[in-house]
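With one protein chain held back, the other chains of the complex are shown just where they sit.
Moving on to chain A:
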Amino acid sequence: MDHWRSDSAPVCRVATEGGLTVKGRVLVVDDDLALSEMLGIVLRNEGLEVSHVADGSGALAAFRETRPDLVLLDVMLPGIDGLEVCRRIRAESGVPIVMLTARTDTIDVVVGLESGADDYVVKPFKPQELIARVRARLRRDNDAEPERLTIGDLAVDVAGHSVKRGEESLNLTPLEFDLLVALARKPWQVFTREVLLEQVWGYRHAGDTRLVNVHVQRLRSKIEKDPERPEIVVTVRGVGYRAGPA
């Protein structure tokens, strides 16, 4: 906590006072000070407001205090580990979480995604790569035209970011919402995982299709009546996913 106060408060001021357009607030949770500072430099260069916390225990309090638009979270943290922090943040907010991981092993990545992360970046990464990931998660047209979609028995209000089944409002994270909207906008189309990676996650080149699999599962667990037999997000074997018949 102390770290975060002493480190990030002045930095935030510099970012805002520097006259740059603030496009979003990013909370960096990482125990490596050099990397944190470097991340701060790179992100602020992009016009983002950055705060920092060095350990898992202080992360949640920092998150509540700063209300960031995006969390950059290191998986390995002293105190509470990154996956647990991820779970706790996800329990109270749908804020985009991008994980920083040193491993590419399937199990680490999948566990990270299943604990609620929207995306991940593998160390060592190039600054552009990180910026692209962060921008993709922050890119939301808030002044979208009023658009109403239906998918299955759900009503989607795109501008209002809400999904309703009858009168019941379903609570989706922005990423899950984007995923649902992408499918709902073209119910006649079968989306391959690669296309979804590009449209929802903003990957220009090949990405990790496990991202799609894990998030489709999460989305189904929220919107399907029986997640084992999905009717809204239907798997097309060997191809990908599509919106179920209304």
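The rule is short, and it goes like this: a residue touches a chain if its C-beta (ideal position, glycine included) is under 8 Å from a C-beta of that chain, and two chains touch if they have at least 3 such contacts; residues count from 1.
Criterion: contacts and distances are computed from a predicted model.
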Just by its UniProt name, which of "Sugar ABC transporter ATP-binding protein", "Sensor histidine kinase MtrB", "Poly(3-hydroxyalkanoate) polymerase subunit PhaE" or "3-isopropylmalate dehydratase large subunit" is the chain not shown in this complex? "Sensor histidine kinase MtrB"
Options A:39, A:59 or A:181, residue touching the unrepresented chain: A:39
Hey, which chain A residues sit against the chain that's not shown? 32, 34-35, 38-39, 41-42, 45, 76, 100, 102-103, 105-106, 123-128, 130
